[in-house]
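Here's a slice of the assembly, chains where they normally sit.
First chain written, first letter: the chains are A and B, and each begins at residue 1.
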């Protein structure tokens, strides 16, 4: 139920250090580690000798050594050596294309020869002095598409996040959804409204008044397999809203990389890239903490929604105008999966 | 494996306050809440919009509002409104008849048009100045009928509750079981015996000697679907036992409302209505604590019994004379279920 010939975020770069990292991606248990020169490698988390998980092993000078009997596994899934053994006839295990980019490790769970690093999406904010980034990771026991739905319909902010970013004006302002090839965009522009607590704090951090009316925008963009980037921000009212000059607004991108773990669980990498006060590390930490708290409010809802849907598999859900973002994103996902299957046959 | 056209206790009145309560009754996940005027309502715990559990939502001025996207659900399972939406075509969800009585909320999980509040059993002790009541709730991972068996055969007190209400004389005194329509009664009268610790304390609370021989009685009454009310007490010997004048005895009713959660788990509402020192609130609290401790002694036994039975589904259990209360109660249950099925066909 997910595309496989595509790049997913597997972990943040700092999750792999001297020890390998074991993580299941799209139903594949994978051992990630840093091979020689620090380059990330990914192989099936299954030692061909006796089935031990390679992620319980060690990395010695860039070599992944099984922690049970010392088999040394190569980046390509072929055994390099084992004490006292000739390894030529050992069966190979799967290896997975991986790339490190933007502070994340990206993995390609499908056909290896189609893995083109150029397909990893561009992130303008990375290594850009005008931007600062902070984020985190949540494990959620729900189908990854429920998170896509969640992020492509921000009316839920009014209810789930009522004390931070929610406000009734979101609910009251229609959104507009468009599809452009594989990209789905759903946007909402609110004019002359009070800023909710999160944005008041952002305005203050930039030295702007927080008690005046603002224009607020939310522009959600889905791209396959399951990335959602959301332009968010507020500008003092009357200066052009989204197009206002930088000195009148605070502007960020919510970054969401959603990686299926299994059919009913996901790794959710969330973060915020902001285009104001980029050098203020305390502000980065403060926003990260606040965002982490806000985004944690969704988890119980999604996990319970998953259980409810699992209990009533035949029941059809509604597809309202506010759901258009999620509905269209799912159509793109279905099309990508169908295309993969067609190409395979 | 349970009657459905009947009233079950779903919760105590104070479990539903400003927030809805989500609880599964007879395999139905249900959201309970207080609608306008404080009247309790019960609807399927499934928002027709996207399947979120309504019990995670809010109640605003008697309206149940989904905590995900603000759909407002009516008591009748029909959507009342949703911001920016026309809801006329939204599919209805189930609603369940509910009544609040005796400090409990009663729910009818079966056919709505058969739900007659007059079928809720009478409780003489409620709002009666001669009586005081205290009780609690246990969740037990066992078929609700194992609790019926337990309460309709009090010889287990000798073993499970040996330090409080058990005594060898229970085991040594035969019980008598009679069936009168749908009511099963099993009774035991013990004469001229020492009082066990629980009853010694009750005698002292009433200012009666606790070191003299007593007559003791246990009269268990089962009524469908799964209520067991037990008259219990002791009187100083030689004053007429069960029929002794009030000044020579302490007398209570053990109240047991047993509600199936699933086929192998239950909500067990236990309590004691007592007809002595009714104004003594400290005594009520003390008895409630003592009873809670005693009744908790049954839980591991029942859960382990359930697991044993689940492991050996084909094995037949014995039906001894002491089991007659449970056996007859199960016959009534089976008859009620068969009648429901017959009526449905």
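Just so we're on the same page, contacts are C-beta pairs under 8 Å (C-beta built on N, C-alpha and C of every residue); 3 or more make two chains touch, one makes a residue touch a chain.
Since the structure is predicted, the reported quantities are computational estimates derived from the model, not experimental observations.
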2 chains shown - copies of the sequence in the complete complex: 3
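Rule of thumb we're sticking to: only the chains that are shown with their structure count from here on.
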Whole-Å gap between the CA centroids of chain A and chain B: 48
Interface residues, chain A side, partner chain B - complex: 149, 153, 155-156, 158-160, 171-172, 174, 300-301, 304-305, 308-309, 311-312, 315, 317-318, 320-323
Contact footprint of chain A on chain B as seen in their complex: 29, 45-46, 48-53, 56-58, 65-70, 82-85, 90-91
